[in-house]
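Just passing along the structure, written as structure tokens.
Of the protein chains in this complex, all but one are displayed in their positions.
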């Protein structure tokens, strides 16, 4: 039904790739929160296209205009609205989409869902461009969360079969998190960057694309946030993360690997450390019964390879009801994983904001 | 905040393991739906404990009493309520839980969340017993969905490292689905049952437990159900699935494996078959842009090993603020995966009901 | 769609007048709140039928059984469920309702809404009996609110043309509120009780019924609770109050009379009193821009006369599609206003709970 999300904080994302503009309304923010717009724009720049050969050469300023909810640099407490104008659109690139759906895109499902009336230019509302408003909102929420001691950081966990190192699930270095959160190609072990860039470049040259995974950590969470059953931390995070295009899976803590473990191996024993209850493993990713344990929240998401590839593909012609071939032109990222990193961080920031507000902690 | 879920259909799960009773209110059901209570009880029996050595010996009749919303075997259209009385409770088994939190349980997080006032006997509201009302609601929804041609079926995808065969993602045999949906140990390839039972029994004898994965399929979905961004099929399903205790991950279609693929490999090409648009692969698990493609919805969940093991474990004593040991007594499943199969099917049935109602199709 | 209400606190009311039972699930309550059950039952007794000739002679114990959410007299913090068994039902009294809808009842609209499948015995889910769970929840919330210094009290403002005195909108005597909140026939000016009882008795003897109004006050509200536009105090209160059967209007402060005033007369000037900002009038009923001003919240509701009267009335026969006459038998209140007083108080208590939780004050 909807591109709105949240109960305590309500976001409403709008826009289509080649329409007049995209943006977001964020309702429920606390008043009096100072927002550093330069810092926020750094996050938007991390997501923005056109930086290098791993991404689409489409360039956009993506500078959000604040229409409401901010005064003199502080949140006013009512709905905060940001609009990003669409410029540099080349709609003619998409002239054939109405009849020939691109494989693994939402062209066909969107066409049926909206009875052919949806704006299909550039993917319309399904475009990855719609993650820009999410980054806006998330980067804003992160500034509020940081004042509560909460940090959020993600890295490229893998591109194809090339893996980065993982987060230390028991304790994550604060400087590492800061470094990752400013990087356009976020890696814990930066020595894998060359191989990752090579595989992406190889895919680009082959008119192909490649998928990957992202690992994200949230540190500084108080114990006791979240609720059993359907308002648990995992539920809330996953319900927003699957709003990021191309995400096909999410796992918390040891995730799918925990399914192969025995209880004696998987269980996270408790101990006192500096008078605080901590666990000596963190296979549960900081969440037990839907509620934070105080350990780092850690999760990974699976990102599928960019569906838009230039290679000729099999598809159908909906107008003639027959099979046909499709060669996608236009500008596309051979790998969206690097640009998805700040998007995942941002989506989670909104989720954590929702959870902290639900716990009356913001 | 809450154990309520849904917008078009609203469920509210209540109860604690050793309280007076547990149950569910289902609001928003269509009126005039005939409910076959015997068929529904079969699903509840699949989940119920005490059947064999893979499960806890706690026996309960688990017969739900319908308090409202049904008349002469048909839904009346107003809130349908089922209550299951708690009997056969042995609360003394849990006498030490208030001070020594069980590793990987919600004892500690629940204690902090509820300031020590939550009912901790038998896990209270966090108990796996609370999945009984979910199975009640899901089994009821499935009967309505089946009249629309929608089938839901799951199987034990793996126990530890032992794997069942997977569903054919392009077309799933209807009789197979029927067989799985009646089984207490659901397997596609029944030849792995012995090895799976052996590893479970081995864990039981070692006072240990084991995890696993479950694969679930939904067939017969119309094209065009679900919405972009936050009301997508993946969002809706994951937001309820993480309400099932012990789930630590979910992946749709090729899931985490898609992250290793190239676009040319991952993309699902279209073709016409019997005048219908279908895909020749189904790496997207029947969902594109959050919207059903008409292909089977396929997903897998990771289930952690039962946290309650009898082996001595490290924990803390919250009263003395010191480290201590814990030996859990009481009755526990060495592996909850077999019993979780109908729970996953049921949770998804509720999610599909929500989605179909959102599309005005129910 | 639904008999569920609330975002911060979620109630789900269930049941039908002549089914197995009615009740309520209250999700989102804070943990550790001591509930005095005797005090709670006093409120339920005020609403219960069979006390005197102003009400239906149907007698019911209406003793709620707590299924979940309470332990040793304290809320556990998870869904609190109360069930009230239906006893003393005489369903044969309603044998003709399926074909001859009772004027001004929901028989016809419910029949169409639920395609004839709703339980029409005794009004089913539309029965005034469904206000018992609301009183349960409201009486419980009031105990929590009272600890925050918030009092809620209502009185019979009028029966037909006979009027009670109104609340002093600037300051309401705490002892008066206590007296009203324990009364079964709540009046500020008790000298009008005889005339009110006389007109009710006259209606009873004439097989007729009579309407009235109820005035309700909430004192002790902090300044700044509620939000502009759709989450304002008036929106939240009215959205639950219209859930009480027979309510046809609501007005806040001077209400409809303010429409006849000039601004100079209507405006509430500010002054300092005991170092607090107060207003010297309260035509806005304690609410400005949807937000509490700290002055008493005051509102009145219009209650229609009991629709069930024994006089012969014109109706239709839905089976023969022709006009016909109807004489309602069964037991009915000639005036529901006295019994509606605790229902209004309770519904508002739930609304105030929602608002206080939204302001992080509970």
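Per-chain numbering from 1; labels A, B and C assigned in written order.
Everything below uses one rule, namely that a residue touches a chain if its C-beta (ideal position, glycine included) is under 8 Å from a C-beta of that chain, and two chains touch if they have at least 3 such contacts.
Values in this document were obtained by computation on a predicted structure and should not be read as measured data.
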| item | value |
| --- | --- |
| Of A:46, A:125, A:262 or A:304, the one touching the omitted chain in the full complex | A:125 |
| Per the touch definition above, residue among C:18, C:47, C:125 or C:339 touching the missing chain | C:125 |
| In chain B, positions touching the absent partner | 7, 78, 228, 360 |
| Touch residues of chain C, complete complex, unshown partner | 1-5, 7, 13, 101, 103-106, 108-110, 112-113, 125-126, 130, 158, 160-161, 203, 208-213, 223-232, 234-236, 238-240, 242-243, 245, 247-272, 275, 277, 279-280, 283-285, 287-293, 302-309, 311, 313-316, 318, 321-323, 358 |
| Missing-chain contacts mapped onto chain A | 1-4, 8, 10, 12-16, 19-23, 25, 27-28, 31-32, 65-69, 71, 74-81, 83, 113-119, 124-125 |
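Quick note on the criterion: only the chains that are shown with their structure count from here on.
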| item | value |
| --- | --- |
| Distance from chain C to chain A - Cα centre to Cα centre, in angstrom | 46 |
| Whole-Å gap between the CA centroids of chain A and chain B | 26 |
| Chain B-chain C separation of Cα centroids, rounded to whole Å | 39 |
| Touching two or more other chains - residues of chain A | 7, 228 |
